[in-house]
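On to subunit A.
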Amino acid sequence: MRVTRRGFTALGAAAIGGATAIGGTVLGGRPARSTEVKLTFYYPIAVGGPITKIVDGYAKRYSELNPGVVIEPVYTGSYQDTMTKTLTALKGGNPPHLAVLLAVDTFTLYDEDAIVPFDELVSSEADRAWMRSFYPAFLENGAIDGKTWGIPFQRSTPVLYWNKQAFVEAGLDPERPPATWDEQVEFAKKLTKRDAAGNVTQYGIQIPSSGFPYWLFHGLVIQNGGHLMNEAGNEVYFDTPEVIEALQYQVDLARKHGVMAPGIIEWGTTPKDFFERRTAMMWTTTGNLTNVRNNAPFPFGVAMLPARKRRGAPTGGGNLFIFKRANEAERKAALGFVRWLTSPEMAADWCIATGYVATSPAAWETEAMRKYVAEFPPATVARDQLQYAKAELSTHENQRVTKVFNDGLQAALTLAKTPAQAMKDAQAEATRILAPYR
Partner candidate 1 sequence: MPEVRIERLAKRFGTTVAVDEVSFTVENGSLAVLLGPSGCGKSTTLRLVAGLETASGGRILVDGRDVTGLPPPARGLAMVFQSYALFPHLDVARNITFGLEVRRVPKAERAARLREAAALLGLEGLLHRKPSELSGGQQQRVALARAIVAQARLCLMDEPLSNLDAKLRQEMRKEIRELQRRLGMTMLYVTHDQVEAMTMADRIVLLKDGRVEQVGTPAELYAKPATLFAAAFLGTPPMSLLALEDGPEGAVVAGSDVCVLPGRPGRGRVLGLRPESVRLAREGGHRAVIESVEFLGADSHLACRIGRERLLVRASGHLDLSTGAEIGLAWPESAVHLFDAGSGRRLEVV
Partner candidate 2 sequence: MERSIQAIYGWLLALPACLLLAAFTHWPALASFLDSFWSTPKGRRPSQFVGLDHYRRMLVDDPIFLQVIWNNLLYALITVPTSILLALAMALLVNERIRARGLVRLAYFTPTVLPMVAAANIWLFFYTPGYGLLNQILTAFGLPDTNFLGSRDTALWSVMVVTIWKEAGFFMIFYLAALQAIPPVLEEAARLEGASHFVYLRRVALPLLMPTTLFVLVNALIGAFRVVDHVVAMTQGGPDNASALLLFYIYETAFRFWDTGYAAALTVVLLLVLGSISVAQVRFLDRRIHYR
């Protein structure tokens, strides 16, 4: 039966991710004769810009600095695609040596016994100091059993963008963004414009809810003093009053206050809505900073998300993982590459090139980063918010639990269920899914 299962999985893989499985086989071949170490490196692209060129450049530079180590970067599509391809290659027996994957997929990789904790890879005190050099909020999602399984690489966090011109037109101070939930509603009401027929031409605020609504919503939960899951990733708190209240707030923005479009708000078109003045404020990732900077036809501001009981935001984005199948030499080489890639200079370079948040305080102290911040002060908002940030929703069976939660959120936002009912159902379903892990 064991053979049967493997056979089926490989075939399924051939059907869906065919090209990758083959690619993985070819590229994953281990050299036997030379002392040269070749490392396959899967990475996704989730933001704009010439990412492939940058990553290829990094790989080449590292090989030049470290003769005997060759990094072979393989672009593997979106995060979702990269995860699919990685697991397919894993089940086919040929996983990459390292990969950039969503921080929230750590539990899945752990359950598949696919990755090694960095604690087992490091040897020197310098190595251990390096592991402690990152913002703690970024390390949270990579931790299981007190060990660190993923190193933060391309990380982000949501922030609030506001249209200063619209603020002036609404009689608001263009330099003062809303700092609390109540202010957010109050400002949004003033910013909402209607035409003669009563149809809204400009909404006050937009919190996108398509695709992965849990992420931005998690911000509301943290601000309301709640949290979505435990550290062990086998318990969720979807039906707690803090969560239900937060959901009620998001529903009310559209349904009670009429300051946000009703129904599901598209993640992808939200920045465009902002540029076209269909919304005066928006919540979205720091990853859109460069996009907004280049395209907003009006002066805009970037602020931390407003507070209720406290300030708060989830982290997001991808970590670096090293796979278990790699041999001793390969693991060592992979660790070297990860260390180099996350060094302050490289982290600063990556931040400036892509808009992701630089992952360590030291990176912000580099020459390049100081210059960047001086030119573009909003870049620091995300960094300053990190002190309030928490790990984003991540559990065992993460994709499935997240889906259940997303479905619940969407059910409430589309008025199919009350927030309390939606969260109660989601809690029951998630608890059922997580039962085997307790």
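In the analysis below, contacts are C-beta pairs under 8 Å (C-beta built on N, C-alpha and C of every residue); 3 or more make two chains touch, one makes a residue touch a chain; residues count from 1.
On the choice of candidates, all candidates are chains of the complex that A comes from, given by their letters.
Predicted model only: the values in this text are computed from it and were never measured.
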Among 1 or 2, touch partner of subunit A in the complex: 2
What does subunit A use to touch candidate 2 in their complex? 1-2, 4-5, 7-9, 11-12, 15-17, 80, 84, 87, 108, 110-114, 197, 199-200, 209-211, 261-266, 269, 272-273, 276, 278, 397, 399-400, 403, 406-408, 410-411, 413-414, 416, 432, 436
